[in-house]
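Pasting in a structure now, in structure tokens, and then I'll have a few things to ask.
Shown here: the complex without one of its protein chains, the others still in place.
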């Protein structure tokens, strides 16, 4: 089981990361890659860049903890999570989640689970840079709702 | 809205396809890539290859029709579907679905929808080649159940 | 009308396609399968479980009760296993 979690300010190469995860293996039947990209407009207004602030130490730990939870929930054969911080120009990548499994259900579910958690639990904060200045992005209720669907009904181990 | 549907016997390059879909664009915020790969074992028995038979003409039409339905259901900015036929060795790619959108929910949902439909409605038949000979893969009830979750409660599609 | 067979239906029938002229009493896909099943041992084997055979008329999925009138090409095949 190959696991990679990385925080970095520099751009990443999604294709190289998926290649690294599958190289020389024939047990992987399904590979899901999610790439989050900095859009050139936010709520209709053109933006130049995002700046991502993060909590060093905690961000790595939170992501690693959720990767472990994904591995416990689904039969995964490999997981890669890369999250950037610092200034990210429009069109550049922000985040990468790659999940590998024998079958597609596990790969899709784990990738969505990880993305929902990254959006709501990993300590990152986005600031938008546009003509009208810098603005902190507000958390979305829809993201909390998306993350809530993975929560167990009661007790830590209850639904596992 | 960039749409590409392709059937081919030769291998494809998933990275080149995702690059082609996103090149020069800053409206895409979420990119989901699903790659289906030929595993080296099926039900515990080592396999050498798969052979995919398809119904020329109908396969293209069925996939294109489902891509149109995905575009009608979700705010997509680009879709690529590539499905191979013929002999596919263990470790090689079988199918690629790439979906692009502003936000991740649409990209994930459309990719899963397309994969569920490809599994159950696109006219392809897999034959496994192993030591014990050639065997047709049986359709899985789980795939039908996965596809059924996208069905509308009533109307044109419900009766299909 | 032209019939096309895929996967194990093709293997059992022993051919990929053929032209047939079913009697006028055969009006639906299900009736066509029953009629084909009576054309000899290989057909009987191919169509012994009609519920596990899917059909398409002119490259669109159809149900067993679909009328075959006007069909140019009817295909029979097992449940799909693509993707």
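Going in written order, the chains are labelled A, B and C, and every chain counts its residues from 1.
Following the convention adopted for this analysis, contacts are C-beta pairs under 8 Å (C-beta built on N, C-alpha and C of every residue); 3 or more make two chains touch, one makes a residue touch a chain.
In this text the structure is predicted, and so the values were computed from the model without any measurement.
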item	value
Displayed partners of the chain not shown (whole complex)	A
Residue ranges of chain A at the interface with the undisplayed chain	36, 52-55, 57-59, 61-62, 83, 94-95, 115, 118-127, 136-139, 143
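Heads up, the rule we're going with is that only the chains that are shown with their structure count from here on.
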item	value
Furthest chain, CA centroid comparison against chain A	C
Interface with the most contact pairs, given as the two chains involved	A-B
Averaged-CA centre spacing for the pair chain B and chain A, given as whole angstrom	23
Centroid distance [mean C-alpha coordinates] between chain C and chain A, Å	48
Per-residue multi-chain contacts in chain C, two or more chains	83
Chain A, residues touching no fewer than two other chains	104
